[in-house]
Every structure is written in C-alpha cells, then in structure tokens.
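Some notes on the structure that comes next.
All protein chains but one are shown at their positions in the complex.
Read from first to last, the chains carry the letters A and B; within each, the first residue is number 1.
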Amino acid sequence: MTVYDIIFYLFALITIGSAFFVVTLRNIVYSAFFLLFTLFGIAGLYVLLSADFIAIVQLVVYVGGILVLLLFGVMLTHKITNVQIKTGTLQIIPSAVAVLVLAFALIKIFLTTNWKTMELVSQNSSAQGLGVLLINQYSVVFELLGILLLIALIGAASMARR
Amino acid sequence: MIYEFLSNITGSEILGAIISAFLPLFLFILPFALIAVLLERKVSAHMQDRLGPMRVGYHGILQTVADILKLIQKEDITADANDKTLFNLAPILVFAGSYAVFAAIPFSSSYLGSNINLGLFFIIGISGIVVAGILMAGWASNNKYTLLGAMRSAAQLISYEIPTIMIVVTILMVTGTLNLKEITELQSGYFWNWLIFGGNVTGIAKYLLIPFMIVGFVIIYISTLAEVNRTPFDIPEAESELVSGYHTEYSGMKFAMFFLAEYANMFAVSAIVVLLFFGGYHSPFGYLGNTFGITWLIPIEQLLWFTFKGVGFVLVQMWLRWTLPRLRVDQLMAVCWKYLIPIAFVNLLIVGLITLL
Partner (left out) sequence: MRTYLNNIYMALSTIMIGMKVTFKHLFEPAVTIQYPDVKPQLPSRERNRLYVNMDDCIGCDQCARACPVNCIKIETVKSLPDEDLGQTSNGKRKALWVTTFDIDIAKCCFCELCVFPCPTDCIYMTDVYEFSEFERENLIYDFVTLTDSERKEKKDNYEKMMAEKAAKEEAELKAKEQASKDKPEEKK
C-alpha cells in the first residue's frame, strides 16, 4: 500500500460518501454542499489518473461555476428548510427491477470487458495532447459544442430580458 | 520540488508531504499576515494623517501579536439559530481554498511546493472552493446581512474570474506554458525580459507587445482586486451597509481564520500578478550571488525579491483601498462585463496576432 493507494481510497471515500449524503439528506442546502465534496473528490481522482487538465476544469466549471449557481438557486428559493421533499418509496417494484437490471448490466460489463492494464506512467501534462486532439481530430464536434453553448447563452439572455 | 527534497531527507513520502504542506503556512502566511495587518493599519493611518497603533511596542510593532492573543482568548460564539455543522466548516473551507493556492506559487527557484504543469490554471481553479466556503458561511450564519454579503461575494467572484482567465490565456499565448516556474524562467535575466516589457520575445514583436501587456496587467490587477473583495470592490463585506458581510457572525479564532484567508489571498493575488508580468522571483538587476560566485545565495535573494515585489503590490492594494470609495453593485457589474471583458477579448486577439509574427 503506497501513498498513491491511500490517497486514492481517501478520495474515493470522499466521493462516494458525500454522494450518498447528497441523495439521502432531507435538507437541500446540505445536499448542495455535499455535492461540493463529491465534485472535489472526483477532481482528486482525475489528478490520480494524471488527467490534470480535466481535474482542474472540473474544479473551475463544476465547483467554481455550476455548484455556486446551484447554491444560489437553492438559497434564493423561498423557505428552503421547510420544504417537504418526498423521499418515500412509491414505485418499489418497477424501480427495483430497473436497478437490478442496471446493476447486472454494469457488473456484466465490468467482468467481461478485456481491461487494458498498463504501467503507471507519470505523464508530463495532458493539456497539450488534449488541445491538439480538439483542434485537429475533433474540431467539428468542438465547434458544434461551441455553437450549442452560444445558443444556450442567447436563449438565456432573451429569456432574462422578457 | 520541496516535496521531493523533503521526502528524500526524511525517507518517507508521507512525512515529506506533511512537512511541505505546513511549510508555507509557518514560513510565509502567518508572518505575512502579521506584518500585513499592521502595515494596513499603519498605511491607512498615515494616508489619513493619523498615526495608527502606537502603544504596543515601538510604534505599535507588536499590535498584531496583541490582537492575536486577544482573538485566542475570545469566546467562540455560536448563535442558537446558526447551522452548527456548516458554520464550523465554512472557515476551514475558505482557509483551505486560499491556502491551496500557495502550493503552486514558486517563491524562489528552489522553493516551490509542487511543480504542476498547469500551475496557473490550478490557482484559478482551486479558488473556486473559497466561493463555496463564503456561501456556506453566509448561509449557515442565518443572518440576512451575511447571506447578502455571501451572495454578492459569490456573484462578484464568478464575474471577475472571466477577465482573469482571459488574461491568463493571453499570457499562455506568449509563453506557451502554464507552468509557473517555466513562465518565471522565461523572464530571467534583466527587467526588460519581464513579460510586461514583452518578455524574451525577439525582434519587433517585443515592442509591439508592450502596450498590450500593460493593458493586460491593468485588467488582471483590477479583476484580481475584485476577487479578493478589496476596496473599491468590497461590497460583499461593506462595513457600513452589511456590518461586515459573510463573517459578521463569527468571533474568536474562526473569525481569525477568515482574516488570515483574506490576507493570504491578498498576497496570492499579488503573487500571480508578479509571476505573470513582473518576472516572478527574478531580480531586475542580476544577483549578488553571481557576482561573488556564491551559488546558495541566489535562491535566498530570489525569495527576497519575490516577497518584495509581492508586498509591493499588496501595498498598492492598500493604497487603492484608502483612495477609492466603494462601487455600487450595478457599477461593479458594468466594470466587469462592459469594460474589462471586451477589452480583454480584444487584447487576447491582438496579442495572438502579434505572437504569430
């Protein structure tokens, strides 16, 4: 068990544990704050996979942007603490079937896939490779995503003006 | 850097990591906060023709020590209506966010917490935690002023992150790297190699870059000033209207943690400006260690130069604070969205074109 392993399990614990609380807690604000730790844990896992660029983008976009917007939304909601959230079990049989099927499929994939294992290489930085790929091989997708975001922006602006 | 060195010395990775994690706190942030708080009070006093603290030690030198002793003794008040868990967690989160920034800042060529390739990007990303911590503090205090302050603070931080990132991208175009140590090494030599004077680009492009680099410097300085909630962008902690924003309800050591985080942030922001535009830890005139042939003197000199430049920009922040009044919220947003971001965009385009030359 090296330091690497310890850190991995630490981050995994943070991620899964706080994700569990996100789902189960009754107070929305608590859920939102636990989401922060989930996202942070995922960023840590990315770092351990030497995907440094993705990790930092995760921090900038999810922790710095989306989560804060979420908190804004939650906090500006009227009477957040008194909202009755339905966490009762309503559709036991269909949900159980769906969960079982999904779990079975996941475990099946997990067991049957021919996983490629490779030695741990300390990659220098993934940023350059990502950039080259985005501009050359996936440039059309990249541009289309940009247009999609632009449309969303214009839509939001026009809705806000109304 | 320092982590590898320490783990070699102690022979244990964990011990090395822990020591290297605590080093900047005890070597740098605490002494800096001690000095900066006193400096702030002294500078503000003398700008208003006052004397400031005078009674503890010679000209009040030990005032901050006395203040800290007072803060330690103080009762740690938690109001009944506070959300206990979040209330206790928030100062830790805020401090962790602003402290993590110091992991990537190269203080000198031989002292750097971690030589991350995306150091600059990391600094901007990790400050996102501070926003969440501030929101947490504001909400958990269960007080309308703190919530308002937290909201304003978060809105401001998110808006002003955009021009900051734009200027970072501008720098990326010139340097081709986000590694802070490499960026600093590109600016080695004398002060005309600093990025504000066009960096080590050769030919006519260097002279063409200078005005746009100055524009970039002004923009990043203004936007980082807003990110650390200093006057004129201090509406989140406006004393006269919000009591003091998100940390109104805090007392004792928890308040001290917010305070420490704020001063750590002030230096971090100045350090970013120094690293990007003013040669980082490099001396503008060469080193004494080189002239006398003493190699171990150079890193120490570099540390001194870095601190000197950083504290210099902190002083300018204080100077601005005691000069300018507070902006209104709409003015704040107008400055960001109507002025800084378009100018940063145009600047980005022009710098990109120049670097193609």
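We take it that a residue touches a chain if its C-beta (ideal position, glycine included) is under 8 Å from a C-beta of that chain, and two chains touch if they have at least 3 such contacts.
Just so we're clear, the structure is a prediction, and the values are computed from it rather than from any experiment.
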{"item": "Among shown chains, those touching the left-out chain", "value": "B"}
{"item": "Selected from B:46, B:70, B:144 or B:328 as touching the chain missing from the view", "value": "B:46"}
{"item": "Contacting the left-out chain in the complete assembly, out of B:23, B:92, B:169 or B:320", "value": "B:320"}
{"item": "Contact footprint on subunit B, counting only the chain that is left out", "value": "43, 45-51, 54, 218, 319-320, 322-324, 339, 343"}
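The rule is simple: only the chains that are shown with their structure count from here on.
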{"item": "Centre-to-centre distance between subunit B and subunit A (centres being mean Cα positions), rounded to whole Å", "value": "29"}
{"item": "Touching residues (chain side subunit A, partner subunit B) in the complex", "value": "2-3, 29-30, 33, 36, 40, 52-53, 56-57, 59-60, 63-65, 67-68, 71-72, 75-76, 124-125, 127"}
{"item": "Complex interface listing, subunit B residues touching subunit A", "value": "13-14, 17, 83, 86, 116-118, 121-122, 124-129, 131-132, 135-136, 139, 147, 151, 154-155, 158, 161, 178"}
